[in-house]
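Step one of this worksheet: look at the structure below.
Note that this complex is displayed minus one protein chain, with the remaining chains in position.
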Amino acid sequence: MKQRVLMKGNEAIAEAAIRAGCRFFFGYPITPQNELPEYMSRRLPEVGGTFVQAESEVSAINMVYGAAGAGARVMTSSSSPGISLKQEGISYMAGAQLPAVIVNIVRGGPGLGSIQPGQGDYFQSVKGGGHGDYRLVVLAPANLQEAVDLVTEAFDIADLYRNPVLILGDGLLGQMMEPVEFRQSTPRELPAKDWATTGLRNHNGHKNVINSLVLHAIDLEAHNIHLQEKYALIKVAEQKAELLHCDDAELVVVAYGSTARIVKTAIAQLRDQGHRVGLLRPISLWPFPEDAFAKVMPVAKNFLCVEMSAGQMVEDVKLVVNGARPVHFYGRMGGIVPTPNEIATQVLQIMGVK
Amino acid sequence: MVKVFDCPKSLTDMPTHYCPGCTHGIIHRLIAEVIDELGIADKTVGVAPVGCAVLAYNYFVCDMQEAAHGRAPAVATGIKRVVPDGVVFTYQGDGDLASIGCAEIVHAAARGELITTVFVNNGIYGMTGGQMAPTTLPGDKTSTSPYGRDTKKQGFPIRVSEMLATLDGPAYIARVSVHNVANIVKAKRAIKKAFEYQIAGKGFTLVEVLSTCPTNWGLTPKESLEKVQRDMMPYFPLGDYKDIEAGEKK
Partner (left out) sequence: MAKVTFNEERCKGCELCTLVCPVKIVIMHKKFNKRGFNPAGVSDMSKCIACAACARICPDVVISVEK
C-alpha cells in the first residue's frame, strides 16, 4: 500500500534516515535546517535511538566520528557555516574510513550570508572542504521524494565504501513541503563492521583502533593509495544523473538540486516553442556524472550551466567537456532563486534566437 | 616466589615513545592497572588525544579511537552513546583539554556523560616543542612565553578541576599527582574511583594528574618531580573537588 505523506523537507530527510536504521544523530541549531534536529529529538527516542544536541558543529561531527567508529548508523545535519566547522572532522572520518551521512541544507554565503537557499558550497562539498586528499560521495536531491530515496541509499553507500556521504540540499528543499513515500532502497551486500570499537569482547579479543594518524610517509602513502582505489571504484559504480530531452538537444542545460526544477519549467516552455533544449541533471555531484555527458556530447552543441552561485559546478562541466563544446554559465547569488524566464532568455541568447 | 608487582595486562608490551622520566608512562600504567583490577579490558574503549599521548592507542590492549585535537570528549560521547554498557575513557593533555577542547570537556561534564577523563596537566605543549599551555604557571618560560608567562598579556592558568566541579553533571572530579610513590598510590585510587563511578552510572568523572615534561621544562626527571611539588601544587592544589558520594569539598 503506497503510503504518501506530506512532509517538510528537513523532516522527511530525518524520517528517511530513521527508516534506514539511523539510530544516532548529533546536531546543532542553524537555520534553515533546524527542523531536522528538532524532528530527530522527537522521533529518535521513539525508536530507541539517541539524539544529542552538541555544543557546536565541531563537537557534533566528532561525536559522529566516535559513534561511527563504534559501528552505528549515524547522521548529522547543518547548513553552510556549520558544515564549514565540520570540515576537519569530515577529513578525519575520510582518513579513518568511517561511514556516516552528513546533510548540508545550503544557505547564502560567504560568511554569515543569508538563510535563503544557495548552492555556493559546491566546491567545499566535491573538492574537499577539509585537508588532505579525500572525497565524499555527494548526492544532490532536486525534490523531497528524491531526498528521501537518496538518504536511504546514502547509508548503504557509506557502509559499503566506509566513507562519509554528503547530502547537498538547500534552504528551498529543507523548508518546502511535498508528499513523500518511504520505500526500501535496493538492498546492497554490505560488509560487516568488524572494525568497530565496541570492546574486545564483541570481536573475539582482536583489538580495533579507529585512527587517521599514519606517521610514516611510506605507510601514509599506501593508505592514500588505498583511498584513491576506493574512490576509483565509487567513480565507476555510483555516478547518478537525470537526462531530460537530451536525445535531440542541441543545447544542454546542466543544473542540480532546486535549480534543476526551475530549469525543467524553462525547458518545457522552450520545447513548446520548438527549441531543442535538454537538461543534464547531476544527482551525484561526486562522483561527477561524466558518463551522462558522454551520452549527450554527440548531439549537444552548447552547454549552459545554471547555479545559485557565482559558478562552481561549471568548472567541472568544462573539465568534462574539455573544450569540445562551448560551456556557458548563468547564476544568481545571495539567495535569489532564478526564474524560468531568466533561464529561457539565456538559452535563447546562446542559441542566437532573437 | 610470588610476583608482588608486574606490568599490568592492559598495557601492550610496546615500549613508549615518551621522553625519559616523563610521567605519562606512570599514568598509562595506573590506568591499565585499574582496567585489570576492574576486569573491564574487553569492554573498554579509550580515546587518545593529539599531543604527546597521540600514540596512546598503541599502549593499551583495549579498543581505541584517535580523536582530533581537543575533541576526545565529543568522540567519547559518541562511543558511549553507542556502547552504553562499555567503559569509555579519554586521555588528554592540558593543551588538548583546556585550550582547543575546552568547550568539549565543559559540555561533556555538563551533560554528565558517563565517560572518564584522565587529564594530564604538565603546563606545557610537549609534542610540539614546549609552547605555553593554558596551565603554564605565571612566570614560567616556554617557547611561546620566552620572557616568562606575563599574566597581564597572557592571562592566568586555568584550574580545570575546580571549574568543572561547579557543574552538576560530574560525579567525581579530583586532582592528583604522580611526583612521588605515595601520590602515585593515591592517583591510582582516584582513577579507580572514577572508573567505578562511570560503571555505576553516577555521572561524568575526571581525574586531573599533575605531570612532568623534563624535556621542555629543561630539567632532569628528578628536578621535574620537584617542580611539580614546589611550583605546580601551590597553584593546582590536590584533592577531591567533587564527589557526589561524599558531598562536595570546598
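Each chain carries a letter (A and B) given by its place in the written order, and its residues are counted from 1.
Heads up, the rule we're going with is that a residue touches a chain if its C-beta (ideal position, glycine included) is under 8 Å from a C-beta of that chain, and two chains touch if they have at least 3 such contacts.
All figures in this text were calculated on a predicted structure; none of them were measured in a lab.
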Which of the visible chains would the unseen chain be in contact with across the whole complex?
B
Contacting the left-out chain: of B:V61, B:V82, B:A171 or B:I184, that is B:I184
Specify the residue from the set B:C22, B:V47, B:L97 or B:C213 that touches the hidden chain.
B:C22
On chain B, residues whose C-beta touches the chain left out of the figure
1-8, 11, 15-16, 18-26, 29, 178, 180-181, 184-185, 214, 220-222, 225
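Assume only the chains that are shown with their structure count from here on.
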Distance between the CA centroids of chain A and chain B (whole Å) is 39
Given the complex, residues on chain B that touch chain A span 41-45, 47, 54-55, 57, 61-68, 71, 74-79, 81-83, 86, 103-104, 106-107, 111
In the complex, the residues of chain A that touch chain B are 24, 26, 50, 52, 54-56, 58-60, 62-72, 74, 88-89, 92, 96, 197-201, 205, 207-213
